[in-house]
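Excerpt of the complex: some chains, original placement.
Naming follows writing order (A, B and C), and every chain is counted from residue 1.
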Amino acid sequence: MFLGRVVGTLVATQKEPSLDGLKFLVVRRLSVANEDERGYVVAADAVGAGLGEVVMVATGSSARQTRQTDKRPCDAVIMAIVDSWEVDGQEKYNKGTSP
Amino acid sequence: MFLGRVVGTLVATQKEPSLDGLKFLVVRRLSVANEDERGYVVAADAVGAGLGEVVMVATGSSARQTRQTDKRPCDAVIMAIVDSWEVDGQEKYNKGTSP
Amino acid sequence: MFLGRVVGTLVATQKEPSLDGLKFLVVRRLSVANEDERGYVVAADAVGAGLGEVVMVATGSSARQTRQTDKRPCDAVIMAIVDSWEVDGQEKYNKGTSP
């Protein structure tokens, strides 16, 4: 999976019918040092993520392994909102304290 | 999923029989800032997208999760026509007003 | 899917038994401007493509959605021979006239 920050929302009314009701969020990729990276994805939201939240994204067929995305043409899903992570013993992100 | 603009059409008569009737569109990738990016894909159209429209594309096995592409050798599908998206509270694209 | 030109053939006799009878072609990637790109793939041929022909390639699990590649360890298939495509109203390739 990769780490990302929810930076925006997307609206699409003319779409594959099975996607009705699914929320689409714009997610910017983050490095493990919690810095913005160039890439982005549009991901379906399966956990109620909000703007600015740091999340974990699964892609490919794994993106369809949630109730909301099962059997839908969806290749990226937000499957977790991150509390914290550390690298080499150093905390890089904490939901309560990080900007 | 990624964002793209429909920039062209493709015709192929000699093909895997299960692809008959499927429309192939050339889609140029867009950044979240709504700028052209280098990459492109040829995608099957599942929502009636037209030239110049900004669309959302799903790839991999997820591209086969529509009635038109089910069980077909197709790894990219246009699954939505985008109305609008915003990033950090700023609208980056709006079907009604954006060029 | 991506666009490519068949530039060569490959022979492999010692292989997974289910691949017997499958033709392997070397395909160089093309840009939408119909220029050679760096990348290549070895793809199974499902439509009788010949050397020099411009083709469309599907990858991943979608590559197994043809009679010839079903249930075989094959992640790239030539699923169409291209007649023509245009971008921004300009024809970039035509089987009858393009070099």
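The rule is short, and it goes like this: a residue touches a chain if its C-beta (ideal position, glycine included) is under 8 Å from a C-beta of that chain, and two chains touch if they have at least 3 such contacts.
This structure is a prediction, so every number in the text was calculated from the model and none was measured.
Colleague: Total copies in the full assembly, please; the file places 3 of them.
Modeller: Across the complete structure, the repeated chain appears 5 times.
Keep this in mind: only the chains that are shown with their structure count from here on.
Colleague: Would you kindly tell me how far, in whole Å, the mean C-alpha position of chain C lies from that of chain B?
Modeller: One centre to the other, that is 21 Å.
Colleague: Between chain A and chain C, tell me the centre distance in angstrom, where each centre is the average of that chain's C-alpha atoms.
Modeller: 33
Colleague: Going by the touch rule set out above, which residues of chain C reach two or more other chains?
Modeller: Touching at least two other chains: 61.
Colleague: For a test of understanding, state which residues of chain B touch chain C in their complex under the given definition.
Modeller: Residues in contact with chain C: 7-16, 18-19, 24, 26, 28, 40-43, 60-61, 63-64, 71-76.
Colleague: Using the touch definition from the top, list the residues of chain C that touch chain B in their complex.
Modeller: Touch list, chain C to chain B: 1-3, 31-32, 46-48, 56, 58-66, 69, 77, 79-88, 92.
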